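Every protein chain but one is kept in place in this view of the complex.
Chain IDs A and B follow the sequence of writing; residue 1 opens each chain.
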Amino acid sequence: MRQAARQAFSKHEATNLIDEGLRSELTKQGIFTTTLEDLYNWGRKNSLWPLGFGLACCAIEMIATSMARWDLARFGAEVFRPSPRQADLMIVAGTVTKKMAPQVVRLYNQMPEPKYVIAMGACAISGGPFKQGYNVLKGIDRYIPVDVHIPGCPPRPEALLHAFMTLQEKIDRQHLTGPDRPRHARADVAGEFPVPAFGEHDLVPTMNPEVWQPPQHAGRD
Amino acid sequence: MMESIATVPRYELTPASHDGTSGDLLEISMGPQHPSTHGVFRMDVVLDGERVVKLKPVFGYLHRNHEKIGETTSYLGSMPYTDRLDYFCSLTNNWAYALTIEKLAGLEVPERAEYIRVITAELTRIQNHICLAGFLLQDMGASGTPLMYAFREREKVLDLFESLTGARMMCNYMRFGGCRCDLPPDWLEQARKFADEFPAFHEEFQALLETNEILLARTQGVGVLKPDLAINAGVTGPMLRACGVNYDIRKVDRYGIYNRFKFRVPLGDHGDVYDRYMVRMLEMKESLEILRQALRDIPDGPIVDPKAKLRGFRPKAGEAYGRIEAPKGELGFYVISDGSPNPYRYRVRPPSFINLTILEDMCLGCHIADVVIILGSIDIVLGEVDR
Partner (left out) sequence: MLEGTKSTNVESLEQIKNRIEAAIPGARLEIMPNGSASGQHSILVDNEHGLRIACFLRDDPQLRLDYASNVTGIDWPETVIKEKKKTRQLIEGVEREIEETVETRRPGYLEVVYHLYSMEFKHGPLILRLRTGDRAENVHLPSLTPVWRAAEFQEREIFDLFGIRFDSHPDLRRILMWDEFLDHPMRKDYVDPDDFEYEPTAHGAVLDRASQHRQTS
């Protein structure tokens, strides 16, 4: 099934160079064949280092996920780095307030490419139960691109593990070359996003139009 | 007329610190993203070498305008929001709010509901204190192992909460005049099993840490708080009792049915970080005592006051202030009603916020590494500080 998925998404012919019979014979003899892309993605997805960035209640479930009962270490994500320079995954766990939003974007800018964001909990996706707040940012995806959203308030540790596996599958599907390669493999797309400033009544600007546009089918009509 | 106790002391730069080798003061900002600040908390620290000269806490990074939402939501609609105040201890937050509204509206709580409230509150206190021990030791450098032990026990308590209320952390369980739903059939046996197994874990945890020389060296004599300053600054909870002041709201106000249980209140002598840690360790034992007595004596009966209305709840115009001994200190709610379905003013008195008032006083003159320990020993939760 993995092979089929890769064939469906890949436009490269390199994966079809060796047929399956030969590949399995070689594996039995102890010779392992793969593509550079697969190896690169395998290494990356199994050693994602999260940034230690818990904001609110969801942070406690994130800590619980990394504890002995639901072990996040088996996915390679045991080391929660304190510094953004050493991390490649930012799990935004908790409510992002407008006072905190510039800091979140700054931290995202400081992370080296390739970097991923998981928005954990209802508050990080869209403001959550505190949506009607003057200080609550209605979703972190207004300023930075988010890869995986986890609904829940707070999401169970199993949900965070599922999100982690979803992110791993997403990384697996990324290509090194070709027109659909991700941002970190392109030289023309910037990886830094503008940091909002504190205005007199609200953040300035209220959202980043390149990252997020309000969906047109929103609400009940 | 004005006593000097209420003024902020200043650290004097002694001539020895300006012997030509040290230069200007260093100003650093610890946080809001920092591994040891227990959430999005920032401290602007001014250092003379390694010693703290000035410390200003900055918060508001988690200000979710809980009080404004309280004014636009109904009384019962605010109950899930109280879970998210001190997100470790959602059941005690619920109880404090329910207590205040019961005072406001004159509702009475049946016996069984009172016992359930005491059982869940003491379970919450146990898991909060054990988590604090884990986090404090992580700040000290024992990277992860005590926290793993603490969270293992916490998971057992959360399993109990989940089978009772349906949620691990945000329980939303108390109602005005009682509790939301009755205990499942074998919940009491599971709780008794937990109460029987916990002392063994507690002894193991204590034995591993009590005489650990790093713990003793880093906590004894650090962050000393004098009792008069603690009282004047409104400090409550285990931090106050570690200074030697005997003020436990369970004994003073005797809310609920706490006057039926025999338990002691541990007090400290010196008011340093070690005393706060030990007071919490001993409080866990006392909580276990209360838990055992409550599990033994819980009667059958209804769990909600029959007079209490869930829908269309409009208390008479007036105000009430209710408070409980939450694991972090005195948690109070002040609600003003004007006869409409929503409160007119809804205010939370958060223990962590008030306990932070004397953070600067305790840290002046200490090393920068001690600031982390002192902050950890205050036991703050940013959901409560910022609301």
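Quick note on the criterion: a residue touches a chain if its C-beta (ideal position, glycine included) is under 8 Å from a C-beta of that chain, and two chains touch if they have at least 3 such contacts.
A quick note: this is a predicted structure, and the numbers were derived from the prediction, not measured.
**Q** One chain is left out of this view; which of B:Lys193, B:Arg264, B:Arg296 or B:Lys316 touches it in the full complex?
**A** Of the candidates B:Lys193, B:Arg264, B:Arg296 or B:Lys316, B:Lys316 is in touch with the missing chain.
**Q** Which listed residue (B:Tyr149, B:Phe176, B:Phe205 or B:Phe353) would be found touching the missing chain in the intact complex?
**A** Final answer for the missing-chain contact: B:Phe353.
**Q** Can you name the residues of chain A that touch the chain not displayed here?
**A** The missing chain touches chain A at positions 98-99, 126, 132-135, 138, 198-202, 206-207, 214-216, 218-221.
**Q** Contact with the hidden chain only, please: which chain B residues?
**A** These residues touch the chain not displayed: 1-2, 5-8, 59-60, 63, 65, 67-68, 103-106, 229, 231-235, 245, 247, 252, 315-321, 323, 330, 332, 334, 336-337, 345, 347, 349, 353-354, 356-358, 386.
The rule is simple: only the chains that are shown with their structure count from here on.
**Q** Where on chain B is chain A touching in the complex?
**A** Those residues of chain B that touch chain A are 32-35, 39-40, 60-66, 68-69, 72, 80-81, 84, 87-88, 147-148, 151-152, 154-155, 168-170, 382-383.
**Q** Spell out the residues on chain A that touch chain B in their complex, using ranges where they run on.
**A** Going through chain A, the ones touching chain B are 52-57, 59-61, 63-64, 67-69, 80, 82, 84, 94-95, 97, 99-100, 103, 107, 129-130, 132-136, 153-154, 156.
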